[in-house]
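What follows is an incomplete set of chains from the complex, kept in their original frame.
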Amino acid sequence: MKNLKLAAKSAKEGKTVVEVGDVRIGDEFVVIAGPCSVESEQQVLESAIAVKEAGAKVLRGGAFKPRTSPYAFQGLGLKGLKFLKKAGNEVGLPIITEVIDPRDVSWVCEYADIVQIGARNMQNFSLLQEVGKAGKPVLLKRGMYSTIAEWLNCAEYILAEGNPNVILCERGIRTFETYTRNTLDLSAIPSVKEVSHLPIVVDPSHATGKLSLVEPMSLAAVAAGADGLIIEVHANPCEALCDGAQSLDGPGIKQLIEKVNKLNAAYKAL
Amino acid sequence: MKNLKLAAKSAKEGKTVVEVGDVRIGDEFVVIAGPCSVESEQQVLESAIAVKEAGAKVLRGGAFKPRTSPYAFQGLGLKGLKFLKKAGNEVGLPIITEVIDPRDVSWVCEYADIVQIGARNMQNFSLLQEVGKAGKPVLLKRGMYSTIAEWLNCAEYILAEGNPNVILCERGIRTFETYTRNTLDLSAIPSVKEVSHLPIVVDPSHATGKLSLVEPMSLAAVAAGADGLIIEVHANPCEALCDGAQSLDGPGIKQLIEKVNKLNAAYKAL
Amino acid sequence: MKNLKLAAKSAKEGKTVVEVGDVRIGDEFVVIAGPCSVESEQQVLESAIAVKEAGAKVLRGGAFKPRTSPYAFQGLGLKGLKFLKKAGNEVGLPIITEVIDPRDVSWVCEYADIVQIGARNMQNFSLLQEVGKAGKPVLLKRGMYSTIAEWLNCAEYILAEGNPNVILCERGIRTFETYTRNTLDLSAIPSVKEVSHLPIVVDPSHATGKLSLVEPMSLAAVAAGADGLIIEVHANPCEALCDGAQSLDGPGIKQLIEKVNKLNAAYKAL
């Protein structure tokens, strides 16, 4: 693929494995789960307990929310990040959170175990360079308008700063279809694996925008060869400030992970 | 879904099962396989033997090829259809072939066990009405520009003529991505199942246009809940007049069906 | 452009001019106008009088309507076509109507001065060949999912049957934008003119789906170099059975054509 150097398959032997504490993304199948946004200390703790019990390996939660409208809830910021960290510590899970401003990278990295670059910021090159310098593992979402080649070049921006710990995340692309929020492009998984050594996870919650489609698309992601999933979970989806309609509750995430693990075992045995 | 009557989930109890000889599409997982186009008696017979041995349940082959350019190979027509029928008889497989002109429907139905409506003709309403009247099972491909709602309304055109035996086929939609030929929309599978009782199969060969992606997308289709696959197979892919680059050979289809069946067993047991 | 022969710019000297009675499409700027569908003898006559008085050169009206749902109004068929012909005769305008079934081409051509291939049938190759053989001028709409290259190859299908009288029509492509019904691609006009000698007109009514956008997009089409426009007009838009919301009334089309002619004069003088 044109211009790719460090992200290209030929750049190293074998797959990249991103280690976060005991978790080895790219080696074992990893479910990242938690609320779209951190709303309160209690809410994130309840979610953390639920996802830990369900078998998730990383706790997610948004402290900075990039929202279409300036008048929508923008997240709790540092306060939210502290709630997330505390919850992660209490249940024993590493945490991932989105960063949207290059000026925030260094201090967000003091709390986060993985930093997330969201779809809208995939080509925010200053931000990419900053997380490249910071050195913490980075989950890089595909822009909803972005080709696989452009996406991998954004990974290259991070790698070129000396940070090898990049996890790609397919989260749906924008098409004309309106039944789902975006169109989850699962063919991106084997495509990425043809040209790169980087691990790739899938976000079926944001891609489909529909709770009912999260399980089938999670299972399909397993069978397409994904290295993991990132799933929205809210202890009380009906009360969520953001994206509640697509969030699983505690029993939901537990059942999902059970099925995912069973299917993954069969898949690995093929 | 707006305007849907006969295709709507509420129109009947349970799923539609389309019976073709012993094959029960919608009940068992069915692999349809064969060459993109019928090129000669020998070629289609060799392919038929290969797909039969691999475990496919229906033999596919194009006699009429809708091609972008009027100067490209347009298929052998009636002669090709006879070769296909003969090959199907010899190996004991029902056959499916595309029909592109309403005037051809009645006589094509004398040979074909299933008639296919291609993506470019999804909204060829005269053709839909004609296959609706003919009564033979119909495989209706999704237009590459078409929403799920429009697609199901095309099924409704067929059902409204009194033909209940419609099989939907997801074959990729057109997006900005260029790594794959089209973008396979696997979320269409659970989406269709939410609103309709019709069975749905997946065509990973045309969707991706890449041999290397056929297996991972086939497995993903299984895990997304598809009722079957339609796969391009050519005994000698390198010599194919059409779409050879994405065709599996005999050993390829055999290995694919083995993996698909194993994964499907695990999926059904979830 | 790959595969193009007869439609290619190099195939002939100068531009193609399609003559319909006194009208010379490709030479003079031509407005085609009339109702989306023929609903009654009186309705189409009223519209015909309005568009004739406004300065339109061809009367349009749909007798066969390709509709998403089988339960939507499908047009009056032959009866509608007779009403349209009669109205055209009465006001002295040639008529254009859509044909959607290859079996209808010969008798529709007994009434129509121009036959239209709609966007959904752009790649209905049997239909293209039939209108190619029939010899009447053909207006070929761009499929809403179709590249310029594919569109010109469809023109090639008609030309290859010996019919040189093809008019292209840009009517909007399908994108993610929802403010307009489709996205009118005016860059298709100079693009087509770079590679082909065929005339090209623009349909701003269907492309935008909004009455308020018809005038600005008509003027923009003039300045992009279009050879004409096709505009929906209904004497009583509020009572229209189909697409009333985007139809101009009598005074509306008159004002539009006045502005279009003034701007076109300035454009030609550049």
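To keep things simple, chains are lettered A, B and C as they appear, and every chain counts its residues starting from 1.
Here, contacts are C-beta pairs under 8 Å (C-beta built on N, C-alpha and C of every residue); 3 or more make two chains touch, one makes a residue touch a chain.
Computed from a prediction, not measured in an experiment: that's the story for all the values here.
Visitor: Since every chain is the same sequence and 3 are placed, give me the total copy number for this complex.
Guide: In total, this homomeric complex is made of 4 copies.
Going forward, only the chains that are shown with their structure count from here on.
Visitor: Taking chains as nodes and touches as edges, what kind of graph is this: line, ring, star, complete or other?
Guide: complete
Visitor: Can you name the chain whose C-alpha mean lies closest to the mean of all the C-alpha atoms?
Guide: Answer for the innermost chain: B.
Visitor: In whole angstrom, how far does the Cα centroid of subunit B sit from the Cα centroid of subunit C?
Guide: So the centroids are 34 Å from each other.
Visitor: Suppose each chain is reduced to the average of its Cα coordinates; what separation in Å results between subunit A and subunit C?
Guide: Between these chains, centre-to-centre, one finds 48 Å.
Visitor: Which residues of subunit C are in contact with two or more other chains?
Guide: 174
Visitor: Taking the touch rule as given, give the residues of subunit B at its contact with subunit A in the complex, in rising order.
Guide: Within the complex, subunit B touches subunit A at residues 145, 147-149, 173, 175-180, 183-187, 189-191, 194, 207-208, 212-213, 216-217, 219-225, 259, 262-263, 265-267, 269-270.
Visitor: Per the contact definition, I'd like the list of subunit A residues that touch subunit C in the complex.
Guide: Residues 174-176 of subunit A touch subunit C in their complex.
Visitor: Under the touch definition given earlier, write down the residues of subunit C that touch subunit B in their complex.
Guide: Within the complex, subunit C touches subunit B at residues 2-3, 5, 66-72, 100-103, 120-121, 123-126, 143-146, 149-150, 153, 156-157, 160, 174.
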